[in-house]
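The complex appears here minus one protein chain, its other protein chains still in place.
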Amino acid sequence: MLSRTADNLYWLARYVERAENIARIVTVGNRMASMALSLGNPGNEWESTLIATGSEEGFFAKYEAATGPDVIHYLVRDRDNPSSILSCLETARRNARAVRTALTVDMWEALNGTWLKMYEAEEALSAPERLLDFLEWVKERSLLFSGAYNNTMLRDDAFHFTRVGTLMERADNTARILDVKYHVLLPGDEGVGGATDYYHWQAILRSVSALRSYFWVYNDRLKPWLVSELLMLRPEMPRSLVSCYDGIVRHLDALAESGGGQRGECHRIAGELYARLRYGRIQDIFEAGLHEFLTDFTERSALLGDEISSFYLI
Amino acid sequence: MRLIVRHRTTYSYASPVFAAIQTLRLTPRSYEALAVHRWSVRSDQRRPLPSFTDGFGNITHCHSVVQAHTEATIFVEGEVETTNTFGIVRGATEPLPPMFYLRRTPLTEADEAIQAMAGEIVSERSPLKRLHALLNLVRERVDYRIGATDPSTTAAQALAEGAGVCQDHAHLFIAAARHLGVPARYLGGYLWTGVESQDYQASHAWAEAFVPDLGWVGFDAANRICTTEAYIRTSIGLDYWSASPVRGVRRGAADETLAVRVQVEQAGQEQ
Partner (left out) sequence: MHYEIIRRWLDETPTTALSVKRREAEFLFRRTGVTFSVYAEGGDRERLIPFDIIPRVLDFAEWQQLSRGLKQRVRAINEFIRDVYHSRQILRAGHIPPELVLHNEAFCAEMQGFDPPQGVYVHIAGIDIVRTGPGGFVVLEDNCRTPSGVSYMLENREAMMRLFPDLFARHRIAPVSHYPEDLLDTLKSVAPPNCKSDPVVALLTPGSFNSAYYEHSFLADEMGVELVEGPDLFVDDNVVFTRTTKGPKRVDVIYRRIDDGYLDPLTFRPDSAIGTPGLFNAYRAGNLTLANGVGTGIADDKSIYPYVPRMIRFYLGEEPILENVQTWCCWDGDDLAYVLDRLPELVVKEARGSGGYGMLIGPQATKTELADFAARLRARPGDYIAQPTLALSTCPTLVDAGIAPRHVDLRPFVLSGGKEIRIVPGGLTRVALREGSLVVNSSQGGGTKDTWVLEG
C-alpha cells in the first residue's frame, strides 16, 4: 500500500484514540476536582490533568494558572491545541478523507458521523453542565469507530497499521495516566494512604474503565503496586502496557511477514519493550522507581514511533 | 571549424539530498552550419541517461538520482564541425512554425519602455536592418554586468536596471522583436571565444529572429554580432524559462554548491 495511506491510517487511529483518552482524563480530572472541593482540600488536580494529557507546556504558554474552566476549554475545544478533543476529531476526519479508499464504509460513516454532529455538540458545550454528556459522547464515538474497524477491515496491512496506531497511542496514554500519581500533590495534612490518595488511585482506574476489573482480578482493596501492576503488566487488562505491546509486536510481525520478512529497528525496539513488560515484576519496578520506569518507557515508545515512521511511512 | 566541448557540472550539498531530477538540454543537432561528430551527456551516477526529443526539437536528457547523495556530476563531451553562415540557420529541424514564436511570455513581456525602444528602430527600412539596429540598441541600453540580474529577471527589469548578462540581452531582443511583429526565440548553447575562456563565457545565450526570405537568423546582442562558426546551439525555446539548458527539482533542503567548468576549444589546439 501507499506509504502515505499507511501513515494516514496510523495517525487517524492515534487521533481517535487520543480524543477518547482525553475525554476519559478530563472526566476523571473533573471528578477529582469536585471530590477535593467537597473534602475541603482543593489541590492541583487540574494541573495533573494537564500532565496526564501531556499538554502542560502548550497550556502554560497560553495561561498563567491551571483553573478548571481554562483547562477544560484547552483540552476539549481549543483549536490552538492540536491534541484537544475537537482538534483530534477534526484531524482524524481530515486524514480519513485523504485515504477514503482505504477505509471501510462503516469506518468512514463512524468518523464522518462524528464530524457531522461535532459542531452541534460543541455548541451545546456552552452550558457547563453538558460537559460530561459530551465527554461520554466522544467516548462512544471512539468505541464505535474501533468496533467498526475491528469488525469490518480486511486483515491486511491497512488493518495492521491502524491497529498499531491505536495501540501506540493507548500505551502512551496508560503510561502517562499512571505517572500522574508522581506529580499530584497530596494535601499537606494528609499522607500516602489517606483519603485523597485513595481517591486518586480510584480515579486512575476509572479513567481506563478498570475499577471493576481491579476488584475482579485482585479481590483486595486499592493498593498502589497492584493498580500499577494491573495497568502495566497484566495481560488480561486490555489497556495495560503489556497488552498494548503484545498487539504492537504481533502487528509489526504481520507487516514484516507480508513484506517478505524485512525487519528494521522498529521491530527490535518493540520486541525489547514487550519482553521487559512480559517478564518484568512490579516489586522490581517499584524498587527502581515507578516514575523512572515510566519516563524511560515513554521515551522509548516515542523512539519506536519514529522508527515505524522511517521504516514504513515515509 | 572543428570545435571540442568539455563541460562538467558538479553539484555538492551540505547535507544529503534524497532525490534530485534534472532535464538537460545540452546536445546540439546537426544543420547546414554544424555537423555533430560525437556527443555524449553522462552522469557519475550508475547508468546511461535516457533521452527524447522535446516539443521544440531539443534533444533532452533526463538525469535522476533517487537515493540520498551529497554530490552528483554531469559530463558533456563532444566534437562538432561548424561553418560561418552569418547567422543564417538552414536545414534545421523546425517542429513549430515561426508564428508560434510571436507568443508573449512573462519573461519577454514588452512594457512601455521596451515598446518605446522598439519604436526607435522602425524607421529602418528592411527588416534585417531593423534587427541589426536592435542588436546594437539592446547592447547600448543594457551594460554587461554579472550579478545585476538573475534567471528570473524579465526583459523589462533588465532594461530598467540598465545591466545584465547574455540571457537578459537575449530576452530584451526577443521582447522588442516580437513587439514589432517579428518572430523571435531564445537560444542556449556553447560559444568558442578563441581565447582561454572564462567558464561563464563559454556557456552562452542569444536570440534568433525570423526574417522573410532568409529564415531564422542568429543575433547575439551581448556581443553585437550575428552568430558565426563559433556558436553551438543546444536548446531552443520561447525564453530562458522554456529553453533552460538545465532545469532541476530536488527533494531535501540543502545548500547547493555548484562547480562548473566549460571548455570550448578548436580541435588540434587543445591545451
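First chain written, first letter: the chains are A and B, and each begins at residue 1.
As a convention for this text, a residue touches a chain if its C-beta (ideal position, glycine included) is under 8 Å from a C-beta of that chain, and two chains touch if they have at least 3 such contacts.
Remember, predicted model here, so these are calculated numbers, not experimental data.
Engineer: Tell me which of A:L37, A:A65, A:L116 or A:A195 is the one touching the absent chain.
Structural biologist: A:L116
Engineer: From the listed residues B:A14, B:A68, B:A116 or B:V249, report the one that touches the chain absent from this view.
Structural biologist: Per the contact definition at the top, the residue touching the missing chain is B:V249.
Engineer: Contact with the hidden chain only, please: which subunit B residues?
Structural biologist: 19, 21-23, 47, 50, 52-57, 60, 62, 64, 66, 95-97, 99-100, 102-103, 238, 242, 247-249
Engineer: Which positions on subunit A touch the chain that was left off?
Structural biologist: Per the touch rule, subunit A residues meeting the hidden chain are 1-4, 6, 90, 93-94, 97-101, 105, 108-109, 112-113, 116, 157, 161, 255, 258-260, 312-313.
Criterion: only the chains that are shown with their structure count from here on.
Engineer: Could you grab the centroid distance between subunit A and subunit B? Build each centroid from C-alpha atoms only and quote it in angstrom.
Structural biologist: 61
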